[in-house]
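Note that one protein chain is taken out, while the other chains of the complex remain in position.
Chain IDs A, B and C follow the sequence of writing; residue 1 opens each chain.
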Amino acid sequence: MGEKIGIYICECGPNIKDAMNLDELVTFAQGLENVAFAKTFKTLCSEEGKALIGKEIKGNHLTRLVIAACSPKEHEVTFRKVLKSEGLNPFFLQIVNIREQCAWVIKDRSQATEKAKFLIRAAVHRVIHHEPLEERQMECQPDVLVIGGGIAGISSALVLAQKNRTVYLVEKLPCVGGKVARYEEVFPNLECASCMLDPKMDEVLHHEHIEVLTLSEVQEVLGSYGNFIAKVKTKARHVDTRQCIGCGACFEACPVKVKNEYNEGLNERKAIYVPYAGALPYVAVIDEEHCLHFQGKDCVACQKGCPFGCIHFDEKDQDRELRVGAIVLSSGFDLFDPTRASELGYGQVENVYTSLEFERLLSSTGPTGGKILMKNGQPPKKIAIIHCVGSRDKRYNEHCSGVCCAYSLKFAHLAKAKLPEASIVQIYSDFCLPGKASQGFFYQLDQDKKSEFLHMRGADTIKIDQKDGRIHITYTDVNGKPAQIAADMVILSPAIEGARDAETLARVLHISQGKAGFFVEEHAKLAPVSTMNEGVFIAGCAQGPKDIQSAVAEGQAAAGRIISRLIPGERLTLEPMVSVVDETCCSGCKTCIGLCPYKAPIYDAEKKCAVINELLCKGCGVCVAACPSGAIKARHFTDQQILAEIKGLLI
Amino acid sequence: MSKHITIDPITRLEGHGKIDIFLDEKGSVERAYFQVPEFRGFEKFSEGRACEEMPTLTQKICGVCPTAHHIASSKTLDALFNVNPPEAAKKIRELMFNAFMFEDHMLHFYVLGGPDFVVGPDAPKAERNILGVIGKVGVDIGKKVIDMRNRVRGVNATISGSSLYPVCGLPGGISKPLTAEDITSINEIIVPGLVKVSTIDEKGVSGVEEYSGTFLQQLITGLLCPPEALGMGKGSTEATASVRQMLYERMIRTFQFRIANMVRQEVINKILLKNGFEANIVKMKFNSVTDADEAVKAKWLGDLLRGYDPKRGEEKPFTIDEVRAMFGYGPKETGHKEEVPSEQTEEPNVEEEEENENREEPSQPDNPV
Amino acid sequence: MGKPKIALYWCSSCGGCEESVVDLAEDILTVVEAVEIVFWPVAMDFKYEDIAAIPDGGIVASLINGAIRMEEQARIAKLLRQKSKYVIAHGSCAHLGGVVGLANFYKKNAVLDRAYKEVPTIHNAQGILPKEKTDDSGREIELSAFHDTVKALDQVIDVDYYIPGCPPPPNLIKNAIMSLLEGRLPPKGTVLAETKALCHTCPRRESKPDKIMIREFKRVWETEWDPSRCFLDQGIICLGPVTRGGCGERCIQANMPCKGCFGALESVIDQGAKSASFLASIINAEDPEEISQIAASIPDPAGLFYRFSLPSSILKGKIDKEAK
Partner (left out) sequence: METFEPKIVGFLCNWCSYEGADSAGKAQKACPANLRVVRVMCSGRIDPQFVIQTFMEGADGVLILGCHPGDCHYKEGNYNALKRYTVLKNMLKGFGIEEGRLRLDWVSATEADKFVQVVSDMVEHVKQLGPFNHHNH
């Protein structure tokens, strides 16, 4: 084909030079077909080495280059830049690894020379079939969709929101703030949760570049990184958000009472309500399920009671298509359901609460205005806090949820403050207090003798039942002996698990769920906030159990990753070494579609064949090897190139 | 030394063949050899294959009669798995086999063997083929025959997917039931088809009489070719002995089949038609022959085979009239005979004619002599 | 100059390809008007010397079917090549080596011994095998030599076009001859059928899910299957995805899976290897033990994946340890 190949053999100082007979290698290389010349050089990766190559590409009108030197993993990129700067397509280059895999591992000089010969011959055979590949650009949407208005979603949105970029914050509840908004104080420094969170929520709600969509869920997501189309359904609130000031006149008028799920069902609310005092946006919402008007009765009590005429029963659900470039999924977590462990008596024995329920008891906006009261309205004399419920337990969740020990100490501290004479006992199996400050918090609590610590062998040994008017807890202590105590109130610290509706989100966003329903990150250590579906990021407890600090960090990290690639006004550069389907040859047998973890190949029903979305394809080539018609080409690793390399190795 | 004539390749049959004839000084045949220069080795390369693949593998032994091999192999699988196919499957296999038999006969008669009769054995090489036959019987008859065969092959396509290579054979039955439409489409082919073929015979298409005459001619000449040509000569090894036995067996059955067929056409159908019955409702079958009968017949056939009648003494082949006389027919010139030689026909018992045919065609031995 | 001449010949074959020409039915009349058949042993009495008499290139096209096993077949194929402008490999034996190519899994002597000495129906006490030369008291007769291996046609002579299939459907043959006569021929070496795999036109394509995951491959005698659904999705091995289309899906119509007789697609160099690759991709397991268990439920993979294409595959047949 008349290619003109230049072969450069690097001496790499002594490393290659002393390990093999370079003169013999040069003469061998010059004799190969299509080779214009072959020469050695001390250090090709040095500036003058690169300059030499650059000059000679032009001078000799070279069309292909073979560089025998160190591993391609070292300098393939550097030498590609040299080709590019000389106007030669950077992919017209093949690197031959004659250092790490030849000079340094073969002690016998002649054997090393022989091996270098057929490695170079293989490269020459391969490089002839190299095709020019272009790094392509693509228009992209700078806007971002954040799913889940908890602390992680909020902190991510605030970092992302900037000039010529809109952030859509989609929250399925009527208010933002997620779980953190329900805590009174947060460990380790017992900072007031709402003092920390409210300004952030306020900033999000009024930020010129953030649009908050409450009562909304993502139905479907199409497209790929840089060009997603998210279909969002917003349920009708029936209250005009601009006019309602949350005065509560409509609450009194409403005849219907319902258990308030925002206070974990510990108190009641009306069919038209605000989730809890101070919820933001502080606007009423009608619960269609319980509101009489929506069950065919013609009750309009709240509409009549509202002084500002904000109530519109005829408001319809709204569907919107948001065009975004990236998605942050911060849909939070759910607690392990203690009823799965019936021996814990949750739901049968009175005054057995989960940690979230206890948080509401402690909260000034909670059902008891912050007072710790038992069902009979009396303050408990003895509170038992049980650790590791459903965590570190083969039957339920293997993982340690990481935060229960810290918030249990917080509970003990707050309970002691509110009920000085009450005795607080913590039944634990191990203590997990990572981070800078949590352990200090434990020492302080222990010093003040605010809580008694009972060491049990494991949460799986605990049984709770009612005995002569008090709660009776039996367990096996750490030495294997049975033990028991009585208490007036028990707080269970259930494991943090993936959210109940995480499965639908995983399907909609084409990402997978790992153990306990958490979303699976792209790489546990190197890519913790991205997923296999490029452009979809995860942050907060949706990815795994963690404290608020990590959730915020991940939210901001995801934002950073997005900002670094989705620069408003700039185009997205695409990976050139991806695979492409030859539609004249593809029979639509769908073998590739089921194979690809990135869902890059999709089946085009009209053309009756597969099409690879070049945005999602990573170029691994799994589909290429499986394609029964040989219709998919892996750019830069085509069948033809690899077969030519094999031939070169062996003739 | 002897003159050596080679006929290579022999033609108008399925398979490869080569004949070497050596003439002595006088020019008569000293020795003749028949060889098959093709061998593929199904026996070996079938080893190791999955058993369910065999019906579609064995059938590739012969591309003209694959259905036979396919069904035989399917029945072997039935035996291997010790299963008895449902009635419907058996019937469909039977139908498939008969449809194949029918169109295979048409292939034999019109394309392979036919030219020798219709165009005649000594016609020029270029004419002694299907095109010559069509030239003789006329394009429209040719088209009817071609159409007829093609549509009967359609029956097998409906049943088994391919008009040539059936794939439906499974242990315990077949892979595809016949749907209602399949059955109607098959009936549309078979019912008129049968009538059509007999009408060709009955309406006295010009060549038919000629044909039945030449048919007899073939009967005689075929029987009279020298035994050596059939590998029955001296010094034959045991292998050829079994071949001779097999050929001899086949000779007898073919003879029986043709006699039965001719008697049915010429004698029984005429009686039936005369008495208002439909033709072809009576089937002929030779009753099971005792050893004694077998010996008599063998001797009689042997004499016929050697081409002379002890009474006549010379080695000359029978003329057509002499053979017609053997069957009580008048000489050929008077055309069809008026009176019916009633006293001569004894009452053959009636049974399915196909029974006969199944035994007739053992699969061609696949090894050259 | 008379009508253009065509010749048809059969090497190591079964006659199925001849039947597929006869199956042209009425069309054979139109073909016969357009061309003069100068050699067709199954139906015409022309002899080898008749071909030899034709000047080189005098035959417009030779349709040669059957693989090459005997020396005579190679000889006549070369003779026809010399005499013909175009040679068309007709049917999967000529195109790929066909089922007779499976003999390459065995050594030549083993194949002969099995048929002439070992099979139960043979009486051959002296163990006589066919010989190339036999002398019967002065009379010399010859028989074609039996090659060591089976070869596809293009491994013996230069082939211009291929009509795939076992047997090739009559319409493909007619199209080939007609396009030849009308001079609208595709580039040399083209396989005259679809350029896409069978799945493209398979009637069961709609029922094929995007992802197939199989816990066990089923053999046709151990399972019932839904005649409207894709075989692979029911765990039955079907080589449709790796086989060229154009046969009218006759096996699928008969509710049986595709065996791959049309051969692989253009850019595939080994049909067997590709069958192994795409079937592996639907195995539903990650543990090595489970994977080998599921893989073991594929009976006779070599015989199944190279059913029609062994001689034209990369390895061509069993690796002979003793060969020089």
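In this text, a residue touches a chain if its C-beta (ideal position, glycine included) is under 8 Å from a C-beta of that chain, and two chains touch if they have at least 3 such contacts.
All values reported here derive from a predicted model rather than from experimental measurement.
Taking the full assembly into account, the omitted chain touches A, C. The residue touching the chain not shown here, chosen from B:Gly48, B:Pro86 or B:Pro121, is B:Gly48. Of the candidate positions C:Gly66, C:Pro170, C:Gly263 or C:Gly303, contact with the unshown chain belongs to C:Gly303.
Residues 71-73, 97, 99-101, 104-108, 111-112, 114-115, 118-119, 122, 532, 577, 595, 597-598, 618-622, 624-626, 634, 637, 639, 642-643, 645-647, 649-651 are the ones on chain A that touch the missing chain. As for the chain not pictured, it touches chain C at residues 104-105, 149, 268-270, 272-274, 276-277, 279-281, 283, 285-286, 288, 291-292, 295-296, 298, 300-303, 305, 313-321, 323-324.
Here is the rule we use: only the chains that are shown with their structure count from here on.
Ranked by how far their CA centres sit from the centre of chain A, the chains are topped by B. One inter-chain figure worth recording: chain A and chain B are separated by 78 Å, centre to centre, where each centre is the mean of the chain's CA atoms. With centres taken as mean Cα positions, chain C sits 54 Å from chain A. Shared interface positions of chain B, defined as residues touching 2 or more other chains, are absent. Contacts from chain A toward chain C in the complex involve residues 582, 584-591, 593-595, 603, 608-609, 625-631, 639, 643. For chain B in complex with chain C, the residues that touch the partner chain are 1-2, 4, 7-9, 11-16, 18, 20, 22, 30-31, 33, 35, 37-41, 43-45, 47-53, 56-57, 60-64, 66, 77, 81, 107, 111-112, 125-126, 128-131, 134, 139, 142-143, 146-147, 149-150, 153, 157, 160-168, 170-172, 175-176, 237-239, 242, 366-368. The residues of chain C lying in touch with chain B in their complex are 10, 12-20, 22-23, 25-26, 28-29, 32, 40-48, 50, 69-70, 72-73, 98-100, 102-103, 105-106, 110-112, 114-116, 118-119, 122-126, 128, 130, 136, 138-139, 141, 143-144, 146, 166-167, 219-221, 227, 250-256, 259, 299-300, 303-304, 307.
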